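Sharing a structure here in structure tokens format.
In this view, the complex is presented without one of its protein chains, the others remaining in place.
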Amino acid sequence: MTDVGIEMTDDVKVPPLEGGHLTEHEVHPTATGISNEKLSMWVFLGSECLLFGGLISTYLLYKNRPGAIEVRDTVSGAHVGNAQRISDLFDIGFTSVSSFILLASSLTMVFAVLAAAKHQQDKLRLWLGTTAALGAVFVGGQVYEFTEFLNKGAGYTSNVSTSAFYTLTGFHGVHVSIGILILLATLALTFRERSQVTPERVEIVGLYWHFVDVVWILIFTVIYLIK
Amino acid sequence: MTSVVESPSDTEAAEHPHEAHEHPGTPLYWKVGGILAVLTALEISTYWWPEGAATSALLIVLMIIKFALVALFFMHLQFDSKLLRSVFLGGLILAVGIYLATLSSFTYWRDSGIPEWNDPPRAKPLPPPSTAPPAPQPAGSAGH
Partner (left out) sequence: MALVNARTPLELPSGAETTVRRPLGVFQRPVRPTGWRSWVFTVDHKKVGIMYGAGSLLFFLVGGIEALLIRTQLARPGLKVLSADLFNQVFTMHGVTMIFLVVMPLQAAFANYLIPLQIGTRDVAFPRLNALSFWIWLFGSIFFNTSWFLGGGADGGWFNYAPNNGVIFSPGHGIDFYAVGLQIIGVASLISAVNLIVTVINMRAPGMTWFKLPVFTWMALVTQFLLLFALPVIAVALFLLTFDRLYGSNFFNASLGGDPMLWEHLFWIFGHPEVYIMIMPSFGIVSEIIPVFSRKPIFGYPFMVFSGIAIGFMGWGVWAHHMFASGIGPMSVMAFSLSTMFIAVPTGVKILNWLATMWGGRLRFSTAMLFAIGLVTMFTIGGLSGVTHAFAPADTQQTDTYYIVAHFHYVLFGGALLAIFGGFYFWWPKMFGYRLGEKVGKWNFWLMLIGFNLTFGPMHILGLQGMSRRIFTYSPDQGFDFWNMVATIGAFTIAVSVLVFFANIITSFRKHRRTQEVVSGDPWDARGLEWMIPSPAPEHNYDEIPVVTELDEFWHRKYGHDEEGHLVRIASAEEVSQKGDATNVHLPSPSYWPIVLAAGLPFIGYGVIYNLAWAVLGGLLLLAGVFGWVMEPSTDPEADHGLHGGDDLEPTAEAAFEEAAAGEGDPQAELEEAPR
């Protein structure tokens, strides 16, 4: 970690940074041996369980509440039926592919963390970029899926099941998108001289990303698969 | 009574956990990833199985296994201090407990066994969800 306020000038001797990474001695001992940043991420993730739990519960409560969705054919726009729940419109095949993509992104994230630990900058950037790209594909898939539902007639306010569904998956999607931004920012920051991207910071970004994946595991099972 | 797994003198170990002690390498991660993929495929296949409590139960079990694999291995909880595990599990168990209790209270726990004490029955049961296309309506009639 760069200490505050020290300019790299000729007058001041700065210890050379190994390969652009910060030296380990600048981390100060904590009472538990775990760094503050890592502990804070786990504490935060504990809190996020409550957030997603609430949204998932709202969906579970409302998934079977009646309220007609006038289903339309996406091509012709003709009325083809009355769905009562958003789950009637799910396309498991498509969502399965999305799930595999997000899972793969978790794996690539792990490789990024490994690369960071071994101080392999190029591999780190590769895996960070891949993870972000896979995440973007996932989000793209979600957007496509939502558009399909919308075209079919299942809008946000069509009935409470659609509202609950879009809210839950929307929150998840926003979390994934923020994760992508963090990944890209981390990637960009690795190009800085005196990079602050320590292996541990990559690990902490990874924790967030894996959590987002874990929430999807929950959502996919509870929302899509369990009837 | 500080819960110290890595003492402060092991700060360097904490900073470079991947080098200091036994640590999963790439092969293990591929293995875990592979298991996750297989489990996911299994989960997806249940879509075509008959509906039932057994299928749902299996899905929940698979979900928990996948959750645990990602948390323990990808998120490194297996090799990290127990403190991190407790903090995260604390939130998780609290969430599951509270929300299960809440959701169940919407449908269960309403019969005290003494009819006089129960709430009056619903006036009309909720109509079962139906996906049948609407019956053809004569032009000009009001909608439902």
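Which chain is which? They are A and B, in the order written, and residues in each are numbered from 1.
In the analysis below, a contact is a pair of C-beta atoms (placed from the backbone, for glycine too) under 8 Å apart; a residue touches a chain by one contact, two chains touch by 3 or more.
Treat the numbers as computed from the prediction; the structure is a model and nothing was measured.
One of A:T32, A:S98, A:T169 or A:T221 touches the chain omitted from the figure, and that residue is A:T32. Of the candidate positions A:F44, A:F90 or A:F146, contact with the unshown chain belongs to A:F44.
Panel shows chain A; residues 1-15, 25-32, 34, 36, 39-40, 43-44, 46-48, 50-51, 54-55, 58, 61-62, 65-67, 156-157, 159-161, 163-164, 167, 185, 189, 194, 196 of it touch the chain omitted from the view. In the full complex, chain B contacts the hidden chain through residues 1-2, 83, 90-91, 94-95, 97-98, 102, 105-106, 108-112, 117-119.
The criterion applied here is as follows: only the chains that are shown with their structure count from here on.
One finds 17 Å separating the Cα centroids of chain A and chain B. Those residues of chain A lying in contact with chain B across their complex are 24-25, 27-35, 38-39, 42-43, 45-50, 52-54, 56-57, 60-61, 64-66, 68, 79-85, 88, 92, 96, 99-100, 103-104, 106-107, 109-111, 113-114, 117-118, 198-200, 203, 206-207, 210-211, 213-214, 217-218, 220-222, 225-227.
The part of chain B that touches chain A in the complex is made up of residues 2-19, 25-26, 29-30, 33, 36-37, 40, 43-44, 46-47, 51, 56, 59-60, 62-63, 66-67, 70-71, 74-76, 80-81, 83-84, 87-88, 90-92, 94-96, 98-99, 102-103, 106, 126-127, 129-134, 144.
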